[in-house]
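Worksheet: one structure, shown below.
Here the complex is missing one protein chain, while the rest keep their positions.
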Amino acid sequence: MEDNRVRTYIRGFDDNLEGGIPRGHVVLVCGTPGTMKSSICWNILWHNAKSDGRRGLYLSLEQNERSLHDQMERLGMGLEALGPEKKITIMDLGAVRAEMANAEIESDRENWAKVVRGLVSEQQRKGLELLVLDSLDAYELLFERNLTRNEMFQFFEWLRHLGITVFLIAEMSPDSNRYSKFDESFLADGIVHLKLAEISDVDVQRRIRCVKMRNTRHAPGYHSLLVEGGQLAITKTILD
Amino acid sequence: MEDNRVRTYIRGFDDNLEGGIPRGHVVLVCGTPGTMKSSICWNILWHNAKSDGRRGLYLSLEQNERSLHDQMERLGMGLEALGPEKKITIMDLGAVRAEMANAEIESDRENWAKVVRGLVSEQQRKGLELLVLDSLDAYELLFERNLTRNEMFQFFEWLRHLGITVFLIAEMSPDSNRYSKFDESFLADGIVHLKLAEISDVDVQRRIRCVKMRNTRHAPGYHSLLVEGGQLAITKTILD
Amino acid sequence: MEDNRVRTYIRGFDDNLEGGIPRGHVVLVCGTPGTMKSSICWNILWHNAKSDGRRGLYLSLEQNERSLHDQMERLGMGLEALGPEKKITIMDLGAVRAEMANAEIESDRENWAKVVRGLVSEQQRKGLELLVLDSLDAYELLFERNLTRNEMFQFFEWLRHLGITVFLIAEMSPDSNRYSKFDESFLADGIVHLKLAEISDVDVQRRIRCVKMRNTRHAPGYHSLLVEGGQLAITKTILD
Amino acid sequence: MEDNRVRTYIRGFDDNLEGGIPRGHVVLVCGTPGTMKSSICWNILWHNAKSDGRRGLYLSLEQNERSLHDQMERLGMGLEALGPEKKITIMDLGAVRAEMANAEIESDRENWAKVVRGLVSEQQRKGLELLVLDSLDAYELLFERNLTRNEMFQFFEWLRHLGITVFLIAEMSPDSNRYSKFDESFLADGIVHLKLAEISDVDVQRRIRCVKMRNTRHAPGYHSLLVEGGQLAITKTILD
Amino acid sequence: MEDNRVRTYIRGFDDNLEGGIPRGHVVLVCGTPGTMKSSICWNILWHNAKSDGRRGLYLSLEQNERSLHDQMERLGMGLEALGPEKKITIMDLGAVRAEMANAEIESDRENWAKVVRGLVSEQQRKGLELLVLDSLDAYELLFERNLTRNEMFQFFEWLRHLGITVFLIAEMSPDSNRYSKFDESFLADGIVHLKLAEISDVDVQRRIRCVKMRNTRHAPGYHSLLVEGGQLAITKTILD
Partner (left out) sequence: MEDNRVRTYIRGFDDNLEGGIPRGHVVLVCGTPGTMKSSICWNILWHNAKSDGRRGLYLSLEQNERSLHDQMERLGMGLEALGPEKKITIMDLGAVRAEMANAEIESDRENWAKVVRGLVSEQQRKGLELLVLDSLDAYELLFERNLTRNEMFQFFEWLRHLGITVFLIAEMSPDSNRYSKFDESFLADGIVHLKLAEISDVDVQRRIRCVKMRNTRHAPGYHSLLVEGGQLAITKTILD
């Protein structure tokens, strides 16, 4: 593993990325509902904490902390397994609300986003290396309006200047091939696309594909994604 | 059956869900017209009442109580069969209206939703465990305007904080693959998708599929859905 | 035939509906132009009048009374054949206009709909059992604006409270699979879908399908629709 | 030929229509560019004038009189061939403009349509039996705004009250299957659909199809349309 | 060649058009980017100038005069080859601007179009027979707003009254089958459609097709378009 790469710890997939994702990249992890976006991102945080000692923050704007942790523990990736010095922080909307109450910040919509950014910045000063934002769609919901293309541009710029590796979860519409409802996928340094491929009238297979990864030579095709005993892996697709 | 799971009592389907749906989940049950969304949700309430003694509320904003009950009795799942202590309450628009008249609440659109929420909260205090909202589309119609994405977000948050297991029926458009007309399917903890699959120029088969279920390992493919003597079951699809 | 069922008198189709359509249902009869929606609905009124003595009202907002009657007489289903006590009333826009002139009601758009409803209510008090509205699209045209989703909801509620069996003709767009341009197909108790299926580059076959019918177990597939000597029938589709 | 039918004089097609189009019908003749809509309508006017002595008006809002006449003469259907008492009047935009100048009517957009209607009414009083409007799209262009659905409804009502047989030419978009850009195809008594069918990567065949014809039993499929020596005919499609 | 026909000088194509395009027609030449629309129109001007001595104007609103001329010279169709009395005038935006400066016309957007029209009228008075407008899309851009359907209608009327043969280049969107982004293709007397047909996953062939040509009997299918030594020709398509 190169030091300037963040491994995904999806067996076989890192080899396809010259060892992993370049540090400091802002990567879109996208797919329609049910494509395991959250599990894949947690998998990256958890293994990087466990094997490489990297500090991570999982900002969960959809699920609360407890529900997310239960889910990941069932997959064999609970926080306890990381040992006493837990390297991963989970922050949910409740935590953000508490922060706002403490700081006596008025809970209007523009402040929400400022507080979220403030919490991330604070973590970054404490040595944060990896950030998951689950999800870009829920982040936009905190505002009471659609973000303009320009605001999204500035949000990406801000993320990139943090100097940490960022995974942005985005939900794809089943009606579209766009990688997110936000058109600005060109702002991302990388795009990992998850898919439920309808193999036949009844069979559906999980797929993973690196669409784009700056600074990395990678094959553009699809891989089957396997979940075996909490271990994620890609495999050669066999169609019969 | 695990205690923290709610069985669907669709034969074969629960095995696919590690025993059932995690308690406390907010689950979208979606499909185009005629996909038996109501029957499937009632089936869950009825069997959970009968076999597990769980208290359920069926909030029917499309059909009135009588019509719904007749329909379910024909399927062999009437309230009488549950014995003297009927564990299921059906509430329709008439009941909501009566409540408003009693409480002398002005019948404007914003109050409708408040009263509906109030009735659910009251049931929840009395030990409610399962809620069916039939349907999310009709719920939105009670307002005289489209709900904003933010209001839908808050509605899901409110449902999740109730601590009960919720089934939200949503109608899919025959023109779209989106799981509901409300884009926020990422807010749901689970998605059960019902489908009329056109097998040939004339043959149509019923299908069921678990698209997404947090905290649950499940296969992503389609199953044939059979209705035999009021008993729902999945079967291995045979195409000839 | 069960007494609480309204037969369609399309040979073979009623068997597929446990004897017919449940009394009191509001049923959408939909299809693209040229799918015989009017003929099928008249067929139901005519045979129910003739064989079961049920009183019907055909509200024709597209064609005038004379043209509709000529058309049906050619199909062997004229009013004369019903004997002296004609059980079917045809009402067209001219009749509505005359009513408004008599009652000295100002002919603005909101009043149109009120008068139409008033005429239906009057018939219902006289023992009306079956109503055909031809068509939902033309009904909306009487207003000078699009009906809101909420107004359509209330119109369906009003129809359902009449306690009669209602057939709403709706035109589908050749560009869409939606059962009507009004999204609220979930408000209907039943949906009968008519289709011109392009079998080959030149051959087109008529099809009928029950998409949805509350309180009724029915197969979801397509049937070929035959018109032989004024007699409608379904047949097993044979593709060669 | 029945007396109450207007023959299309497309060889073979009238047999498919129980002898022709019912008198007094308002018929949409539609197709994408290049499908011979004008020629087919002229063909109906010309043969009805020649063989049945019926008086016709061709209202040409796209082409001027001279260009249209040249075109039809080349097809062997010039006015001279009708003999001294020419039964067909061609009226183009120039003629309408001249009328407005004579009558000192201000040439604003709403007046345009009034004058057009006035000219048709005048012809009708003189014994007009057949009217072609070429085209509905150009008619709308005379207004400086889109016609509302309600205005289109009233235009169809006005046409129907004239008691003459009307052919409305409408251009279909190559991107859509709708029979006209005006959604109100349900207002028409009949729809004749013309099509350029792409048989292979390079071969294209002309097709004609009666989609809908009130008061007429007709097969719903496609026919090949042949133009041989100025004579239109349908033929059994042979695909090789 | 008939005198009242303008030959396209695409070998084989004129035979398909009864000798060529009728004089005085306004013809749309349309296709997606890269379909040789400009070359085909220049080819018509150049050969008509050379062989038939017809005077032409190429109004180039996309490319400047120099670039266009270089391009055509490379195809063996330069102005020098026409001899001393060059029968073709090229006019680009620079020329229009110079005209406006000379005439001290204020350079606002409405004036642009007036000046363009004035230049064409002047040429027409000098005996112009053929006009190419490259392109309709660029012409609309000279205005600072979209042209209304009515303005487009009047522009076509103005062109038709000039009495010259006009070729309007229009760019088709790769997402649509419409012959131009302006819906009014029914205003054109003829439509020549150019296409890049994807024969296989990698092979692409050039195609030409006469969709519509008033006053002309033509086959409606596609032809392969060949460019050999600056000579355009159609050929029988051979698919292997």
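For reference, chains read A, B, C, D and E in written order, and residue numbers begin at 1 within each chain.
The rule is short, and it goes like this: a residue touches a chain if its C-beta (ideal position, glycine included) is under 8 Å from a C-beta of that chain, and two chains touch if they have at least 3 such contacts.
Because the structure is predicted, anything quoted here is derived from the model rather than measured.
For the chain that does not appear, the touching partners among the shown chains are A, E. Touching the missing chain, out of A:121, A:146 or A:215, is residue A:215.
Annotation for chain A: contacts to the undisplayed chain at residues 24, 148-150, 153, 157, 160, 176-179, 183-189, 191, 197, 199, 207, 209-215, 217, 219-224, 237, 239.
What chain E contributes to its contact with the hidden chain is residues 33-34, 62-64, 67, 70-71, 74, 93, 135, 137-138, 141, 144, 171, 173-175, 181, 196, 201-206, 227.
Assume only the chains that are shown with their structure count from here on.
Chain C maps onto chain D through a rotation of 60°, based on Cα atoms and reported in steps of 5. As a whole-number value, the distance joining the C-alpha centres of chain A and chain C reads 53 Å.
Taken as a graph of touching chains, this assembly is arranged as a line, each chain contacting the next along an open chain of partners. This structure has the following touching chain pairs: A-B, B-C, C-D, D-E.
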